[in-house]
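Of the protein chains in this complex, one is absent; all others appear in place.
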Amino acid sequence: MMRRTLLSLFALLFASTVSAHAQSIGEVRAKALFNELRCVVCAGQSIAESNAELAQDMREQVVLLINDNRSDAEIRDWFVQRYGDAVLMNPPLKPLTFALWFGPVLIFLFGMAVTGLVLLRGRARLRNKS
Amino acid sequence: MMSEWAHLALVFALPLAFMQAVIALLPAAPMGWSDAFRQSVVRAVSLITAALVSLAFLGLVLAFVTGDFSVKTTFEHSHTAKPLLYKISGTWGNHEGSILLWVLILAVFGGLLALRGTEGQTRDLRVRALGVQALITLAFLAFTLFTSNPFERVLPAPLEGRGLNPLLQDIGLALHPPLLYFGYVGFSITFALTVAALLRGEADHIWARMVRPWAMLAWTTLTAGIALGSWWAYYELGWGGFWAWDPVENLSFLPWLTGTAFIHSLMVVEKSGALRVWTLFLGVVTFVLAILGTFVVRSGLLTSVHAFAVDPARGAFILLILGLSVIVAFGLFAWRAPQFKPGSGFAPVSREGALVLNNLFLSTGAGVVLLGTFFPLITEAFGQPLTVGKPYFDATFLPFMVPLLLLMAIGPFVPWQRLRGSTGDRVRGLITLLVVAMALATIVIVMLLWQSKPRLSLTVGLAMILAGWLLGGGLLTFVQRARAVRSPFKVALSGWAVSLAHAGLGIAVFGLIAGSAMVQERTVNLKPGDSVDVGHLTFRLDGVRETQADPSIGRNYISAFADVALLTGQGATKAILSPERRFYPVRQDSTTEADIRVTWLGDIFLAFNTQAPDGGFILTLSWRPLIPWLYFGCILMVLGGLLGSIAAWRRVGRA
Partner (left out) sequence: MRIALRLAIIVLGTVLILLIGSLLWFGLNPQRSPASFPTSTAIAPDFSAFGQGTPLPGYEDAADVLAARRAAEGPFVVNFFASWCQPCRLEHPYLLEFSAANPGALIGLAYRDDPIDAATYLTNDGNPYAAVIADTGSTNALNFGLTGVPETYVFGADGTLLFRSPGPLIGALKTQFIDAWEAASQ
């Protein structure tokens, strides 16, 4: 009988926190990073939400890297180097994604302009009438 | 045999829908018919089509219930050992059946539109709308018959079906798709009425009154459908997430956003005739987005956890329907819109002005969600795959919702242009509202503080005040309406509707904030006897027990339950929770079934992840404050929507 799935470094590492009363900083950081990395076998979920084996591997890797004193940015880079930009749930800001990141502001500015026009014309009609 | 009749009924509905469209949309009545006669014919045909499609659907339901496995859909998705409820819901739990449900709702709504009165002024509008509705029905009937015929045969007929998947036997899963479809398809009627108004070249207050009950009803069911989907994800999927910004979720949210804008701008059209061009635009866009949602889901276009059978031919067909509706509707819009007379004027600070801002934020939100959802497809087309996930949407969508929610509480107090009062009232009203908001937020925070040690921050505090502002706005709206008629029992239905919907959203926002920002969660490795603190709660693992698979009752998995005791401060056991881990030997796959204890201040949420090599058990233990409020708020919103639909229904046809 194979013993896959059983090794969860993540839990082993935090086994020591049992009955302790506060979460360690590493635990909080790991949790945040889990939400930022995409599980590569599960259609758009983050590794925090998936029980897939590769997601477990990735979670363990995150914990290993945290214990290796890497910063959050370094850990993200570690995964990007090996999986490409698509591994990030939050796409990085670069020329390719300018439209994505600045789009919402542009949409809003356009909407503001139209709204302003509508409000001004509404007021103009009101004045013409009176 | 029965299935043959059902199939035949569906086939006959096709030429009838075609006939209905032709007769209704011809510029002049054919063969010297009078307009009244033409309307009678169109209404009759519309009712017959609705009856035929209902027969077809009933036939399919019966095939599922009686286990007629000569029908391919039944063979693949049903089983004699299924409970009756899930045999029935199995009818729409698959592609073919769900598309037939689409067509059913389309045809039945068409029939309902035909049934409602024959007021002289709206006759012309109604006939044209029935024509447009017939065109949509025709398109989806053709889609059903040519690409996804639910009545295809398997010969010789098998004795037993293959559809006994216990994972799919779930009440949430049974109700979620029909509610969403009611919402989507409800907007087909508003679309038909919008196109009819464009054809006619006029959209006055009578038109707005005709559209509103349909828009309200569609909005209500869509709200219920989305909320139920979220509830299901939270309670059944066991990851503690209630909204993941998954493409399929986003695509149901898009018509909700524009639909919400639509029901609000319709009020302006009804009251003062302003914003009619914009409202017509929303009427078209909302239904187009609903078809887009169906298209993406049915063609597997975007990466989503919601897996559906993918067939490019089906996708191409819906793309064709989508393309035709977009080209025809927007072409007509571009042609006719400039001809519409502007309505009466209004000052920027008036109900009209407030609703313009409501529309600004809702449309911006819809634009942002649309951009984020389709952006990965765009970059992929250029060979640069990307992921756009939850963090992006949280960062870009939520900022536009804050001003919307701020405005939403005040909106109902701002008088319409023709009823404008003094400024003094307004300032006093604002101060009252602010005080109420702070008070409500304080009460909620104190309740949580008294009960636990929540993670508080300035942002959370401000967000709570925002939710309190919203809830207070809803409550004060009711107070104001009650004072105007001098009795809370005489408040009009529409007053109840707006108060409930707005207060409901306020309560839901409390749940949303606490459920995402104040969650206390830990994943720990426990051995039997170990105890651990999560927030104010103390848990102790008592032990783990296993149950074997029992295929005779459809349980094809081995379960391991972790019995976790919830302890009181004195160490006594208050309750036992048993999260479950299921192992499916055939698929070599395992799933987690969370155990959730719902309390009125929050959920205790336990999941059993796995066994550790050192013999311990890895559990995720969490305290999720105010999550039940999220769904309670949604229920209030749906109630408000229902009352609003009834109120709007009563106003139809009034001059």
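Labels A and B are assigned to the chains in the order they are written; within every chain, residues are numbered from 1.
Following the convention adopted for this analysis, a contact is a pair of C-beta atoms (placed from the backbone, for glycine too) under 8 Å apart; a residue touches a chain by one contact, two chains touch by 3 or more.
Here the structure is a predicted model, which means the values were calculated and not measured.
A.B. asks: Check the whole complex and report which displayed chains the hidden chain contacts.
C.D. replies: A, B
A.B. asks: Decide which residue listed in B:Trp92, B:Tyr235, B:Phe253 or B:Phe374 touches the omitted chain of the complex.
C.D. replies: From the options B:Trp92, B:Tyr235, B:Phe253 or B:Phe374, the contact with the absent chain belongs to B:Phe374.
A.B. asks: Check each of B:Pro338, B:Gly529 or B:Gly569 against the chain that is not shown and name the one that touches it.
C.D. replies: Final answer for the missing-chain contact: B:Pro338.
A.B. asks: In the full complex, which of B:Phe12, B:Phe330 or B:Trp416 touches the chain missing from this view?
C.D. replies: Selected residue, touching the omitted chain: B:Phe330.
A.B. asks: Contacts of chain B with the missing chain: which residues?
C.D. replies: 295, 299-303, 307, 312, 315-316, 319, 322-323, 326-327, 330-331, 334-335, 337-338, 374, 377-378, 380-381, 385, 588
A.B. asks: For chain A, which residues touch the unseen chain?
C.D. replies: 1-5, 7, 9, 38, 40-41, 43, 53-54, 57-58, 60-61, 81-84, 86-87
Operating definition for what follows: only the chains that are shown with their structure count from here on.
A.B. asks: From the C-alpha centre of chain A to that of chain B, how far is it in Å?
C.D. replies: 25
A.B. asks: Considering only the defined contacts, which chain A positions touch chain B in the complex?
C.D. replies: These residues of chain A touch chain B: 3, 5-8, 10-12, 14-15, 17-19, 21, 23, 27, 31, 35-36, 38, 42-46, 48-49, 51, 84-91, 96-97, 99-101, 103-104, 107-108, 111-112, 114-115, 118-119, 121-129.
A.B. asks: Within the complex, which stretch of chain B touches chain A?
C.D. replies: It is residues 239, 241, 244, 246-247, 274-275, 278, 303-305, 307, 342-348, 352-353, 356-357, 359-360, 363-364, 367-368, 371-372, 375, 379, 382, 384-392, 395-397, 400, 417, 521-526, 530-533, 590-592, 609-614, 616, 618 of chain B that touch chain A.
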